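As structure tokens, the structure follows; a few thoughts come after it.
Missing here is one protein chain; the remaining ones are kept as they sit in the complex.
What follows is chain A.
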Amino acid sequence: MPEECILLAHGDGGALTHRLVQEIFLRHFDHPALRDLTDAALLHLPEGRLAMTTDTFVVKPLFFPGGDIGKLAVAGTVNDLAVSGARPLYLTAAFILEEGFPLADLEQVVASLARTAREAGVAVVAGDTKVVERGCGDGVYINTTGAGVVPAGRDLGYHRIMPGDAVIVNGTIGDHGLAILSKRAGIEFDTPVESDCAPMNGLTDMLLERFAEAVRFMRDPTRGGVATTLNEVAQSTGLNIILEEQALPVREEVQGAAELLGLDPLYLANEGKVLIVAAPEAVEEILTTLRRHPLGLNAAAIGRVEAGTGVGRGPGQGAGQRTGQGSGQGAGRGRVFLRTPLGGHRIVDMLAGDPLPRIC
């Protein structure tokens, strides 16, 4: 059934390629810059600094509860721009297709990608298609490159984080990672867990418009989850981050499923979440604002930033005296801790590979 599947000939630049582009890609991506199929898109940009990012999506399975690779390819790149303070404007989309991949599936992916782009208000302005031999891919890989503009007056970054700042997340954590893993293993839970995959530029833009000064820093906690992202922040700034275990928004079904699978929601990937470091006095207002947005209904303040005081010294009454040289503005090496209801501060490390048992 050659018509229904990707053939090697779909990638040779001939008639089949042309048909594929016309009937699938152009039908879904409608933009003047694309229509003429020129070699490059010529685009106008508003005032501000240009922000660019690129990401390649190889997710397995291609379709999962709450999304698919097409939606993910937009959300991932748009979110990287958004958390940098940019307004995303343009996307490119490059597809690497595996011989034998059903055209119907491709169409579904492309339609989803186009729909998500429209929702995010970004235009797909360039693209590419390649076909690899059967067995050399997993159906479809997608690369997206995004461009956007950071309006004047926005300045986000590690350099603005200081002790006392609050850490906020716009909703429940771990949903995406768990949805993918359980689908991959063919495990079904009574209450299915859906990915949170969504472009967040609307939410971040709203936030930055209102709180340009109070918001110091944003990051999307994707691979490695909240724990890994915050460890990067702590290490880059030399500051400690103290998370409150009881404040972490985790869906009950995610918590239950994660427990069974032996996974920690703190380390599970998110695709529609942003970590916001903000001035403490603005926290309540920021939360109120976030909760009015559909992507921020479960927003919560989950922790705070503290001076990093070296190895032996944590949030308690440590005794350490750091003698080495610290990086960043902190006096020592930054760490992430999780304050438990019992009052202890569990060390939250960066994840290095699959978790191995340590209990003897």
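The rule we apply is simple: contacts are C-beta pairs under 8 Å (C-beta built on N, C-alpha and C of every residue); 3 or more make two chains touch, one makes a residue touch a chain; residues count from 1.
One rule holds for everything that comes next: contacts and distances are computed from a predicted model.
Only one of "Carbamoyltransferase", "Phosphate ABC transporter membrane protein 2, PhoT family", "Potassium-transporting ATPase ATP-binding subunit" or "Sarcosine oxidase subunit delta family protein" fits the UniProt record of the hidden chain, and that name is "Carbamoyltransferase". Shown as candidates are A:Asp30, A:Asp128, A:Glu209 or A:Glu259; the residue that touches the absent chain is A:Glu259. For the chain left out of this panel, the touching residue among A:Gly135, A:Pro294 or A:Gly343 is A:Gly343. One of A:Arg184, A:Arg223 or A:Arg292 touches the chain omitted from the figure, and that residue is A:Arg184.
Listed here are the chain A residues that touch the chain not shown: 181, 184-187, 259-263, 310-320, 322-324, 333, 335, 337, 342-347, 349, 352-360.
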